[in-house]
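Here's a structure for you.
Of the protein chains in this complex, one is absent; all others appear in place.
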């Protein structure tokens, strides 16, 4: 794990130490240290069943871990601590709404906090408007569609304007239109002063828009934590790479460096990248597939700014809906490219064919290899 | 709606006519005609609360519509018809598992069909392997994570190998890794002989991989039905365009046509497109944002195959995670481009700036404007 | 019951060696007879004398017993409410009524005797109780005992009413328990009292008066299911054999008989 | 059959006949049942909630005990309460020792009847509540907690969610109380004008062979409890979670 990975933007607000959760002797979460920092939005990514929801429940003081300590603002707290829980609000993966109307559901937390009726009504109306359910106050909460229910659950938490928001896949049932709107809305809410959020999601685009930091969790263990760009561009292991839809990060050595643009030797290829690291440094190199454009092998040099132009061979092609994901290699270097289906068709790509891959020096993410444990 | 929109690949297997569903006097579904054709995979897209799940329940004979007729293989059927239901299996949006083990859940339908124990066990094991839950047979179904539960619900339907599969957002809780795998798996299962599927989803990429035809539903009404490429590339109204993440389809006229490549006048711009329509035809033109590449305005002509190169002005930029969505216009033509964040940063895009947009003639979808009702 | 040949017993002459086919005989009686324990000796003796019958005792209130007889759900009745019994026979519900036995009523009360009735006549005692307002518990259930109690009040021209007079509407055993708990007086039959004495904080305060007389009668029900059995039981219970058993019952346990046989 | 019809006619006549004694009996029945039910709910609902919502060692045993409590023979309950409250019982002695004076008599009074009724109906309320609470998704309770609910507020929400089952619990408890006769008879004494309630009156009339009257009283009792249950049911039915 990277040394900077644990660095908090603000002070840690919730810290979990030596957290272990066991169900029927099976260890589901085993996290030596987890910090949620003041003001940050911390996304948790990980495969199904990896323990994300469990970790969220534990950190949210909703479930006692089998072992471990949790501190809130430096003070040790347990699941029974009501004062601590009052600072938080959670949206679960599966929206369980209470019997009653939409507005009763959304106002529940406010009522517990003794907010007077008229203010409650105003706030409920405002937050429902925000999630696209304006005017549904008096509908029965149990007769909503999947996405509507999820939005009510979301509104129920947002309306409390808590210091800490715990969100477990809050947008999984939503269509792209409302999702886009809410993601934008989130990034505004969550970047507001003093709002800290833990955000479990399967959607990396969502994470990239809202999150400041990302943790990747697998099999109950946090295997990567860091800034969102770093984590999403520079996978430190083949598994992480595969999970975030990249090929593994490449190992290389900086040959020379001019005006912040370095020439990096990767395999036997030379790649230009923007970095301040000195020549001779061993580095890890990552390139997101979306940043790699493909052209016919015989194409001429197109744009001046795309400093890297490599002739590579197609290893595999995967259809991903509107895009195709193409794996490429040449001279010991392995990258992936994500191109539109139409472009893919036009290029008439076949496995084994040669193509020209273009990517910019600024699209290449470089990090010193020192301090990154191998195999992680 | 397009005349070809209703054309079935095979014979219609399920037909709904004059389907109206009302809850408490509110009309939730109002579909004059819906056909699910033999062997096809029919995706239903639509915003949250538009009636997708309700339509699926009605067509799946699980709920009696307020009004309307349903025929199966030409025979009128109702929700009580067990024989008809035996041909189908459904996965609901919210996976409700039965008390008991995973294997009891998955084997439920097989048991109802009197499949002997040993065969049942084999089939259960195989389908669980397929959804990535191999070896979980004896776990309690009620203690699974969100994604695991969803996959069990999926396995419960798939194991029956039914003629008709009804899937209501079956992958919404899954991480991209397993999702990618399952989508691939689906497209294999669903394209197999004789399997017909109705597939409600919010994920357009998913729809584009698995579906043969797509219906877009809004406010209970089907507003667009057609082949997947056509529907996803050529929005017939601003709302549909917005929903599928495009700008509205453009109106144009074919000027001349050489060897299947036509020159189309759109606004005052000329666009090259592959079409067999004769010169003089009024057409609708659509270009998917992923197919539009952007370069600096002063860039030289790059690739020969990208026949269209337009100097355009940036209207707006929207951050979508790993990509940015850029709206562009020039001379009365309006398109969007989806580019990687890194590329966007490199181009230093600002609203009002000029950029050069490249897209290939084969990326331009052209359809005769005749027969498309305006406003739909 | 000639319509029931299948259940008809070989009443005349039971064939030896062959198991005797028994028929059920339903005896409706009062709880007091059952609670006194008399049936525990009487019924086996009858069944020995008439092995063709199996007696089923239904112990209910006198009123309920008469009603069961009227509905022909009981075959024979052993109750103690002479006037009602005679009316029952007169209405044709019973074939005949015969005296079987009597026991006597006594007035019991707390040992402290707050009304000071000890040793006096019944009329005297009732007057003192009503004047002093001492607690009195009445059966209040239209049973034989209650009927007798009402007659006594009437005879002494007192209309029992007020907070001191509790109409319990319960069986004798319960009323005795209540009197004991409430420190009140009550009219009881001697048999039940003697049977429960050990658990009660009550003493006999008034007894031996001739008006305190509780006659039991036996009535076979007209057109009963088991008419023969009913008649056999009625005949047997007034026989010397049964009368002796009745007369001896309780002597061993309480030093005095609980019932006095007086069949003619 | 005409026996039932005439009992029905009689019951109507009785009910509107202006018989003060009858009204008194009905009133007492309702008072005793009402108070007993409230007390049984105060005991049974919280107890059922705790047992139904928590896991603890020996839980199965506790449930078995509650279930057994649903089948306490009323006579045994009556007997036990009688023995406890009796002048020769332990409470009497204790009172005398502590207070230096005799305890006022509780036996054969309304409070004694209420004690017996509460003992009989509390396990019913507890047992059915328990099952109802256990069927509320744990996630719902977790949701409440995550929005800042205290333990009590969480309990209130859970009980509200399980409303239907809890109403069944209350209905069962009420049924147990309103129809019970063995215990009230024993500890109440069925004293006319004091502790006579509908059930003991019915029993009395039955014992006297006044079957018609007993039946008429029974119909009145059933009618009254139907009216009450009907009101009840309106609450129970509203807002079902899972209906379509």
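Each chain gets a letter, A, B, C and D, in the order it is written, and its residues are counted from 1.
What we mean here is this: a contact is a pair of C-beta atoms (placed from the backbone, for glycine too) under 8 Å apart; a residue touches a chain by one contact, two chains touch by 3 or more.
Note that the structure is a prediction, hence the values are computed from the model and not measured.
Novice: Sort through B:65, B:109 or B:289 and give me the one touching the missing partner chain.
Specialist: Looking across B:65, B:109 or B:289, the contact with the absent chain belongs to B:109.
Novice: Can you say which of B:27, B:71, B:140 or B:368 touches the chain missing from this structure?
Specialist: B:140
Novice: Going by the contact rule already stated, which one of D:12, D:35, D:63 or D:110 would touch the omitted chain in the full complex?
Specialist: Within the whole complex, the residue contacting the unshown chain is D:63.
Novice: Determine and list the chain B residues touching the chain excluded from the picture.
Specialist: These residues touch the chain not displayed: 57, 60, 62-63, 82, 85-86, 88-90, 92, 94, 96, 98-100, 108-109, 112-113, 140, 142, 153, 156-157, 160, 166.
Novice: Taking the full complex into account, what residues of chain C touch the chain not shown?
Specialist: Residues in contact with the chain left out: 1, 3-4, 24, 26, 31, 34-35, 37, 56-59, 70-73, 171, 173-174, 176-177, 195-196, 199, 225.
Novice: Take the complete complex as the reference. Which residues in chain D touch the chain that isn't displayed?
Specialist: With respect to the unshown chain, the touching residues of chain D are 1, 3-4, 55, 59-61, 63-65, 67-76, 79-80, 82-83, 90, 123-124, 127-128, 130-132, 134-139, 142, 162, 164-165, 167-169, 171-172, 174-179, 181-182, 186, 198-199, 202-203, 206, 211, 214-215, 218-219, 221-222, 225-226, 229-230, 232-234, 236-237, 240-244.
Here, only the chains that are shown with their structure count from here on.
Novice: Counting only Cα atoms for the centres, state how far chain C is from chain D in Å.
Specialist: 36
Novice: Where the centres are mean C-alpha positions, what is the separation of chain B from chain C, in Å?
Specialist: Chain B and chain C have C-alpha centres separated by 90 Å.
Novice: Please work out the Cα centroid separation of chain A and chain B, and write it as a whole number of Å.
Specialist: A distance of 25 Å separates the two centres.
Novice: So which stretches of chain D touch two or more other chains?
Specialist: Answer for chain D, listing residues that touch two or more other chains: there are none.
Novice: Chain pairs in touch?
Specialist: A-B, A-D, C-D
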